[in-house]
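Here the complex is missing one protein chain, while the rest keep their positions.
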Amino acid sequence: MTAEAPPPPRPGRQAVRGLARNRAAMTALAVLVLITLSCVLAPLYARDIAQTDPFTSNVAGSIMLDGHEVDIMQPNDNPLHLGLSPIGPTGHTAYLLGADSQGRDVAARMLYGGRNSLLISSCAAVLCLILAASAGIAAGFFGGLVDAVLSRLMDIMWAVPVYLFAISLSIVTVSQGLRLGPFVVEADSLLIPIVIIALVYVPYAARPVRGRVLALRQAEFVTAARCLGVPRWRIVLFDILPNVTTTLVVLGPLLMALSLLAESALSFLSIGVQAPAASWGTIIQDGEGLIYTRPMVAIAPGLAIVMVVLALNILGDGLRDALDVRDSSRRSS
Amino acid sequence: MMMALLRRLGQTVFVLFGISALVFLVFFATPGADPTARIAGRNASPQTMEKVRQEYGFNRPLPVQYATMMKKLFITQDLASYVDRGELVVPEIARAAPVTVSLVCGAAIIWVVLSITMGTVAAAMKGTWIDRGLMMLGLVGISMPVFWLGQVTNLITQSRYHDTWLFSWVPGLGYVPLTENPWGWFKALVIPWVVLAIMFIGIYSRVLRADLVALSGEDFMRTARAKGLSPTRVLLRHGLRTSMITFVSLFGLDFAQLVGGGALLTEVVFGLPGVGRLTYQALTNLDLPLIMATVMYSAVFVVLANAVVDILYLFLDPRVRDAR
Partner (left out) sequence: MPADTPRSNPTSSAPLLVVQDLCVSFPSRGRMIPIVEHVSFTLGERDILGLVGESGSGKSVTAMALMGLIDSPGVQITGSALFRGQELVGLPQKQLRRLRGREIAMIFQDPMTAFTPVYTIGWQIDEQIRAHERLSRKQARARTVSLLAEMGVPDPARTADRYPHQLSGGLRQRAMIAMALSCNPSLLIADEPTTALDVTVQAQILELIRSLRSTYGSSVLLITHDMGVVAETCDTTLVLYSGRVAETGPTEALFAHPGHPYTAALLASIPPLDGPRPHRLPAIAGAPPAPLERPAGCAFAPRCTYVHASCLPAPPPPLVPTGSDTMIVQRTVTDTSSLESVDPTDQTRPCTTTHNTLTEQSFSETTISRPTQLSACVLPAEGTPLPPGLKNTVPAPGEAVTTTQILSPPTSSASGGPQL
């Protein structure tokens, strides 16, 4: 076998070029950019296109459609016309996707909700990566007691089902917020779901980092650095960390996908983003009661989640293919 | 072998202790409000508050509180819900458990069978459009929030297409005990099974395919081919059998987590009165003792299940048998 030593990971330009050649990953990236951009422009849409305020209840209101004035809450279709249902998708700029049970514009709320969902999931992913990298590097590099303690802690956290763990953390913070000495985090702060989701997924990300560091510690260039008397912190910073970044970069999109799913689940259980703020999860929950009459309220944000998570997963796959040196050298012989 | 088992047992006990401590700390030592008020529920009278404080020993040091809590959970099992008029928590969980077990077992069978099929077929046809299609399908499955998927299935099977021949057999949401009516049990659960299994089919088929593809570069796979075995035999007897080691350990963890309450979202959407839905109800009326009990029991269950998986591992992988 032509067992050549694997080339050193060059995460830079080569990976970018590899990724750029991956059509699926580029499509996914385009979808992500498009969705993020439209969510960022949510206020513009609400003010200038839909011309509604998606945060105030509008049960008694009405809108103009094709010159007719139409009530937002309409009598049900059943023979007795009992009860009211919010207006369905109108096909117009106003209430494009219809209204929710409080008469708010679902399309505008979805864009605003997307802002929160994307913000929470990306921040949670980044925070999780930072925590996991610190824990993984500490455990993998220092070994011994540090490794034992951290690994056991990860084992323990890993044993609690992710959602139950998040629920436990949420329920103690959701009613009163968090008080850490001078720091007060309000109960409706986005920081709470961010920290909770990041914490919950730390074991998930720390394991591969630790494994990578363990492998790197055996690598000859680290041994060489040690023999040269390079201080430990320099080895960690300049020899270990750059080599771990590949692992972190690949984990990033996947973690964000997981975080987005977790965020929507927590919000669906009404322990994530708190009203009147929206996220895709809360809108799906709003739509739960309307699922048989106005299914679009729940379907649309769900589709948004599916699209973003799918794009993130494809992007993560693409990054892994572009960065993973092991895969590219496997074709030897 | 005996040593390995003993070591594993010691580890399990340690993790059990760690988990109970962790859960306890999350519920009672989070900086913020007084745990008394949390347990007593909203708008509790001062008498109730005082009673709770006495019962849980909140005026005493943390280790004593921890011991009290563990005793109430696992030994006397008299932990009671204050919100729900003193309903005992542990029997409540015991009543809900069969529902969750029914749900998760059925889903597990579906996802194991389908993911092995999909992963193996995709690996065998690596690079073809069948492979790409199956893996894309898996990715879509992973990307769907299960509660949303559940709602959409409900919309289709309960409302929009309920009157067509395809879904007219679907009963209303809810659970039918297996002992009462096996056929009804099956009908009530088959759609939740599929919905719960979809995400895992995606994960497992992708993991299995990646594993099989990585294995195909291994020396022993080349040896197997050089022996003149048929490609099917090489893939199944040598590749798949070796991949099963990873598969089983992954499966054990997920299965345990689901039975331990991870199927909460599915149970909520399909109105199945299992452990997860119990947690959800406790969540909506902030019934802290109940949530803590479910989390604690599920964690214990997960840890024990992991120990079982590790012992299973000893039988699956001869290398591990001797290593310890």
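Per-chain numbering from 1; labels A and B assigned in written order.
Just so we're on the same page, a residue touches a chain if its C-beta (ideal position, glycine included) is under 8 Å from a C-beta of that chain, and two chains touch if they have at least 3 such contacts.
Just so it is clear, the model here is predicted, and its values are computed rather than measured.
Colleague: Given that one chain is not shown, which residue among B:Ala21, B:Leu155, B:Leu229 or B:Leu286 touches it?
Modeller: From the options B:Ala21, B:Leu155, B:Leu229 or B:Leu286, the contact with the absent chain belongs to B:Leu229.
Colleague: Across the whole complex, list the residues on subunit B that are touched by the chain not included here.
Modeller: Subunit B touches the missing chain through residues 127, 218-220, 222-231, 233, 237-238, 241-242, 245, 316-319, 322.
What we mean here is this: only the chains that are shown with their structure count from here on.
Colleague: Taking each chain's centre as its mean C-alpha position, how far apart are subunit A and subunit B in Å?
Modeller: Result: the chain centres lie 22 Å from each other.
Colleague: Touching subunit B in the complex: which residues of subunit A?
Modeller: 152-153, 155-165, 167-169, 171-173, 175-181, 257, 261, 264-265, 268-271, 281, 284, 287-288, 291-292, 295, 298-299, 302, 305-306, 309-310, 313-314, 317, 330
Colleague: Tell me, which parts of subunit B touch subunit A in their complex?
Modeller: Touch residues, subunit B against subunit A: 14-15, 18-19, 22-23, 26-27, 30-33, 38, 139-140, 142-145, 147-149, 151-152, 154-155, 158-159, 214, 217, 253, 257-258, 260-262, 264-265, 268, 279-280, 283-284, 286, 288, 291-292, 294-295, 298-299, 302-303, 306.
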